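A single protein chain has been omitted; all remaining protein chains appear in their positions.
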Amino acid sequence: MNSSKKIRVLIAKPGLDGHDRGAKVVARALRDAGMEVIYTGLRQTPEMIVESALQEDVDCIGLSILSGAHMALFPRVMELLRKEGANDILVVGGGIIPEDDIPELKKAGIAEIFGPGTPLEDIVEYIRTHVKK
Amino acid sequence: MSDENSLKKALSDWEKGPVAKTINRFPEREEEFKTISGIPVKRLYTPLDTQTVDYLQDLGFPGQYPFTRGVQPTMYRGRFWTMRQYSGFATAKETNERFRFLLDQGQTGLSVAFDLPTQIGYDSDNPMSHGEVGKVGVAIDSLADMEVLFDGIPLNKVSTSMTINAPAAVLLAMYIAVAEKQGVPMEKLRGTIQNDILKEYVARGTYIFPPKPSMRLITDIFKFCSENMPLWNTISISGYHIREAGSTAVQELAFTLANGIAYVKAAIEAGLDVDAFASRLSFFFGSHSDFLEEIAKFRAARRLWARIMRERFGARDDKSCRLRFHTQTAGCTLTAQQPDNNIVRVTLQALQAVLGGTNSLHTNSRDEALALPTEESVQIALRTQQIIAYETGVGDTIDPLAGSYYIESLTNEIEECVMKYIEKIDSMGGAPAAIENGYIQSEIHNSAYQFQTAVDAGQRIVVGVNKFIVPEERTIDYLRVDPHVEEEQVARLKKVRETRDNDRVQETLEALKAGAKGDENLVPLILDAVKAYATLGEICDVLRDVFGEYKSPDIL
Partner (left out) sequence: MSIDDLVEAVLSGKRRALARVITLIENEDPKADKILSALYKHTGKAHVIGVTGPPGSGKSTIVTRMTAEFRRRSKTVGIICVDPSSPFTGGALLGDRIRMQEHTLDREVFVRSMGTRGHLGGLSRATSDAVRVIDAFGKDIIIVETVGTGQSEVDVVELAHTVIVTDVPGSGDDIQAIKAGIMEIADIFVVNKKDLPGADKKVTEINAMLDIDPNMGMWRPPVILTNANTGEGIPELVDKIEEHMRFLVETGLLKKKGLERSKEELEQLMKYKLTRELLMKLQGTPEYEEAIQKIAERIADPYTVAERLILDFLVKFRE
């Protein structure tokens, strides 16, 4: 009887950028879609994000960044997850991320990048169908 | 109004006659029309909607209280608004080149974007800075960088706006020091520091210290500038970021003015006379997509602030009651889809700001939903302003939309809605308390969520995003910051630390620490430290040590 099983998602803002409108809106949409969303707030280092994800045993990590630091920070998150043997966690990203950077981020293990204008429903659906349960 | 009754009757006849007949055959597009702030929009506005407007009391003349029609007597007939593009990236050297380019292109003021480590008071070699150095703005670690940033730019001729908040005093001190080296005394300097910490707590996130010491730093700056820098705008109370975080136009005004009230109160409590500092307060708003609501918003803002200053704070000087503001077109309305459409959005938003009487303007570049703008995009954005100024003629008469039944009625309605919010915030103990209990954040967040779900549901159309979509390859050119910038900047910083007089640095930092513990004005102490080439991070660390760091009470 696993009726109370829930998808758990960590929404994190790596780096120093304080624009959390997107992160919060997505957090709320995932909540409204029946998921448990752990929001960690601003200024998270990759180390903090991975540690929080482990403690919270999440199925998915959503990273949001608008400052352009994604090439330094997203792959670092993936590297730390691998080191912890936790690369089964689905990692998705969003924010201002140039198209050209996406192949490299995907190569690093980021499953999907959601740019500006992505309907919330698409994000919800993607997570729902891609988490490893 | 002698013919009020006949007008009412004629209006009713029109509604019941031709209107009803037309609607019967062709229903209107919506059951109910509303502005983005949710204010109902009627089919038609008539003199009946502006009956309560008392021309002299509510509108008056440009340059006169309550400044509804503008803050200067001649407005754009004298001089156009300041065309001020926000820019900055990578190192001081590269940004300096971009500044010179912009000045060559006819830009009339500078606006410095700093990178996030600078905005949060970290040096470029701090582990927290990794990946962020030079990304969203220029990296400034010490006076040495600031010297390069303004190299060859005469500071007695340009006005410079700096988007810096928590460490505003440090960057201001660096600016003063650079000017001094150019032989320009600080009383001649013109420009603005953003210095608005309250909106950082609710919308932008680059805070360092808790509210109390942050407010002290701000009032120290007010005081220092009122004595030494008569032409400097000591704060830019910003609604722009509140709007970008998702608020409506009404909320943007309400929360910004509530923050303004908190600063004025703090300065008065710190012993300043209201008329000694109030004329140097400035504001900063966004220009979003609801054309007429935005114009009314700007007009309402001026009237509201004038009345707040006079009625609430007893300002005697008319200059204290003037709301002067900078406008930026709304970044959050830019789309990554069909990015050239953004040029049109920016044009309309810029036109709104001009019709609303802005004092300076930044127009966004078409590619900013994708990345940092290229030089070409920045040029188009600047040209947009120049076309509005030089070709359209909208600046040839002042406040041309005044007297429009709708604009005047909407200006009134916005004013009323804003006052209701301000009263509510007052009842909570003012903006700082309403921020601490999360009220303002959750109001903004609710609006953001509603907006997004309306877009997702197709109730609000965004061209190219949820309607008129085309398949597209995104091959737009964009500016990429060289990843070596961080290494270079760290190397420069290391060199500064090695070549400066480190005893002198220690001495000035100790003095700053003692000052921070007491109640001395911190600006002169920071200026001493800056001149000794103490770094931004070192100075902020001293203050962190004494003041502590702010922890967000973030409420979801």
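Which chain is which? They are A and B, in the order written, and residues in each are numbered from 1.
We adopt the following convention: a residue touches a chain if its C-beta (ideal position, glycine included) is under 8 Å from a C-beta of that chain, and two chains touch if they have at least 3 such contacts.
Given the structure is predicted, the values throughout are model-derived calculations rather than measurements.
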Where the missing chain makes contact, among the chains that are shown: A, B
Sole contact to the chain not displayed, among A:36, A:79 or A:101: A:36
Absent-chain interface as seen on chain B, which is shown: 210, 437-438, 548, 551-556
Touch list for chain A against the chain that is not drawn: 1-6, 8, 27-28, 30-41, 43-44, 47-48, 51-52, 54-57, 84-86
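The rule we apply is simple: only the chains that are shown with their structure count from here on.
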Inter-centroid spacing, chain B versus chain A (mean Cα positions, whole Å): 30
Of chain B, residues touching chain A in the complex: 116-117, 119-120, 122, 127-132, 135-136, 200, 203-206, 244-246, 332, 334-337, 368-372, 445, 448-449, 452-453, 455-456, 462, 465-466, 474, 478, 480-481, 483, 552, 554, 556
In the complex, chain A residues that touch chain B: 15-21, 24-25, 27-29, 39, 41-43, 45, 67-69, 71-73, 96, 98-99, 115-117, 119-121
